[in-house]
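My structure is below; once you've seen it, I'll send some questions.
Heads up, one of the protein chains got dropped from this complex, but the rest are sitting where they should.
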Amino acid sequence: MDVQFFVTWLEEVASVVQTQRDHLTQLDAAIGDADHGANLDRGFTAVRQALADTPPDTPGAALVLAGSTLIRRVGGASGPLYGTAFRQMGKTLGDAPEVSLAELSTALDAALAGVQKLGAAVEGDKTMVDALAPAVRALAGAVQDGAKPADAIAAAAEAAAEGARATIPLQARKGRASYLGSRSAGHEDPGAASTALILGALRTAGSR
Amino acid sequence: MDVQFFVTWLEEVASVVQTQRDHLTQLDAAIGDADHGANLDRGFTAVRQALADTPPDTPGAALVLAGSTLIRRVGGASGPLYGTAFRQMGKTLGDAPEVSLAELSTALDAALAGVQKLGAAVEGDKTMVDALAPAVRALAGAVQDGAKPADAIAAAAEAAAEGARATIPLQARKGRASYLGSRSAGHEDPGAASTALILGALRTAGSR
Amino acid sequence: MKKLINNVDSVVTDALTGLAAAHPALRVDVENKIVFRAAGPRPGKVGLVSGGGSGHEPLHGGFVGYGMLDAACPGEVFTSPVPDQMIEATKGVDGGAGVLHIVKNYTGDVLNFEMAAELCGDEGVEVVSVLVNDDVAVRDSLYTAGRRGTGATLFVEKIAGALAETGAPLGEVARVAREVNERSRSFGVALSACTVPAAGKPTFELGESEIELGIGIHGEPGRTRAAHGPARELVRVAMDAIHEDLPLSGEVLVLVNGMGGTPLLELYIAFAEVAAYLREKGASPARVLVGNYVTSLDMQGFSVTTCALTEELTRLWDAPVETPALRWGR
Partner (left out) sequence: MKKLINNVDSVVTDALTGLAAAHPALRVDVENKIVFRAAGPRPGKVGLVSGGGSGHEPLHGGFVGYGMLDAACPGEVFTSPVPDQMIEATKGVDGGAGVLHIVKNYTGDVLNFEMAAELCGDEGVEVVSVLVNDDVAVRDSLYTAGRRGTGATLFVEKIAGALAETGAPLGEVARVAREVNERSRSFGVALSACTVPAAGKPTFELGESEIELGIGIHGEPGRTRAAHGPARELVRVAMDAIHEDLPLSGEVLVLVNGMGGTPLLELYIAFAEVAAYLREKGASPARVLVGNYVTSLDMQGFSVTTCALTEELTRLWDAPVETPALRWGR
């Protein structure tokens, strides 16, 4: 996977987030403050612009640029968290012009670690971690099993989607939704839902 | 008609205004500020109390007491206007223990004059004058024709009700409704409606 | 109707109880519904009394204090107070130099204040009344009760109050009050109706994309219903109406006033447009208030009031004031 793959991925994320903006906001309205869709749309629109303004040379540079842009433009909880996730991925990939599936897996693991270090959420807290962690595991497993890239990525995307759905019955222990106590149960976590969209876009990028 | 007749009338007004409070307020909501029912209910409840606290000796005293109480308790446009109307009636009747139909007619004429002096409204301005003026005319006509008291009072009440209904198509030129310009047309004037209730109560008082 | 009240009939007295408890600088006669300065009248100072229906808070009770009113008479919600209140207030603030009645031009307010002034005169207190009628939405003609008094009331109370504080005589204080009124114009826009507690439901219904132009401060519908538009357009309608009536130029005192239910965030958006409009006409917003000052219960919407400043008016506007809702310089 070269820089073009990652740029395509990020552009795909920008477009899917735009399409799903209202959906994400409505998820956030139910148990948060109704801004998650607007936040990510603002952020990834800026990412798309940044990629166009200063085209990156390497996968790592593309991801660090995306992460930094998110931190600088999103705000809220998701800005620093997603920003850190992309920056950690990028930093892990370093200057390499090409990225193997195994390297992608390691990078995604670093993203998860970054999110958890910053936000201190564990699986089951009803956050983006609930979508990201299973995706990381699925990708690592697929690499281990020697799966083809497309299949491995599909497995990660599937796991993220499944993880997001699984947040529905949970009671939140992190972020705004935690203020609702038991009333947070019965709603999908908006951040987990957006993580599933982001990883789903990886699949689309791979198939281009 | 003795003091008891007038006390009965005022009590009947208090009870009918209470029943029609919401109706009057809704009429006022359409072209005014939604307080006419509450205003008159507060006022006539106070009148009833005042009559009980210091029972008047004469018709004139009852009416002056009612008028002063309205001025002291109602506020708004209708407080001074109705207050003046009742005070003028009372003053016109003086100390007489008994009031003839002709005297009542003169008193009601004085009420109208008082209202018009204070508020400067003429017939057709879409105010209480549009109910009061025809009632005054009807009563005077009935007296002239030598009608029986009950019939004369019925005619006045009828004329007031008719006058109130006739305000519906008019455009207001006085009071709050005038601010609406042509939009005031199509609604009954709340003050004309309450005047019709007040004169309608005269009929009930007469039949007791 | 969901309101933060105990009882429809005790709304005004309950609020006055709270006002009294919150502001030790006020003396509130809850039973008779009069808000005084706790310090009482100052000998030789003209007293300023205003009043009107409740539901416009902070007007008028929130403007009682040094540099502004000496007393306020709140009536029931949207109902002008009664003469007894005004008489009691007038006598209570008379420091021997006479009393100014600041009356918004509504039939009820005018009639009740007239009765009160007459009776005060009989009792030897000199009273002069000033009528506020700044609302350009209403044509002053034989076909109306005349222009309504709205946002300019605040300007009149502040500026006349400042002059009274200097010991100026009643005639002078009345003169400046009238001058402020003559130099002021207002126009209001509603995005929603309001709900009078005693009525229990909104005074009118507006569709999702409808607004009312040319509203007053009593929940009544405006002059016309129109399609909702961007703040820029709504402000332009208001400013055009004002500018047509009294061309805007020079230094202007501006109030962008919320009707009670509109967030400050939005009022500042409106003010940005007002400022741009003024610049376009070669005028400048030399003194500015943005906030909920002359409200209409929970109505969503705004009004703009302008006053063409003179050196004297600017100086009096800048003079110290210390009331619950307006305070600077001390």
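To keep things simple, chains are lettered A, B and C as they appear, and every chain counts its residues starting from 1.
Please note the rule applied: contacts are C-beta pairs under 8 Å (C-beta built on N, C-alpha and C of every residue); 3 or more make two chains touch, one makes a residue touch a chain.
Predicted model, so just to flag it, every value in this text is computed and none were measured.
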| item | value |
| --- | --- |
| In the full complex, displayed partners of the excluded chain | A, C |
| Among C:E31, C:D122 or C:E208, residue touching the chain not depicted | C:E208 |
| Selected from C:L267, C:A283 or C:A319 as touching the chain missing from the view | C:L267 |
| Residue ranges of chain C at the interface with the undisplayed chain | 1-7, 11-12, 14-19, 21-23, 54-55, 57-58, 62, 77, 191-192, 206, 208-209, 211, 228, 230-232, 234, 260-273, 275, 285, 288, 290, 292, 295, 297-298, 300-302, 322, 327-330 |
| Absent chain, residues of chain A that touch it | 25-26, 29-35, 37-39, 42, 71-81, 118-119, 171, 173-176, 178-181, 183 |
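Basically, only the chains that are shown with their structure count from here on.
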| item | value |
| --- | --- |
| Those chains which touch chain B and also touch chain A | none |
| Euclidean distance of C-alpha centroids - chain B vs chain C, Å | 32 |
| Cα-centroid distance, chain A relative to chain C, in whole angstrom | 54 |
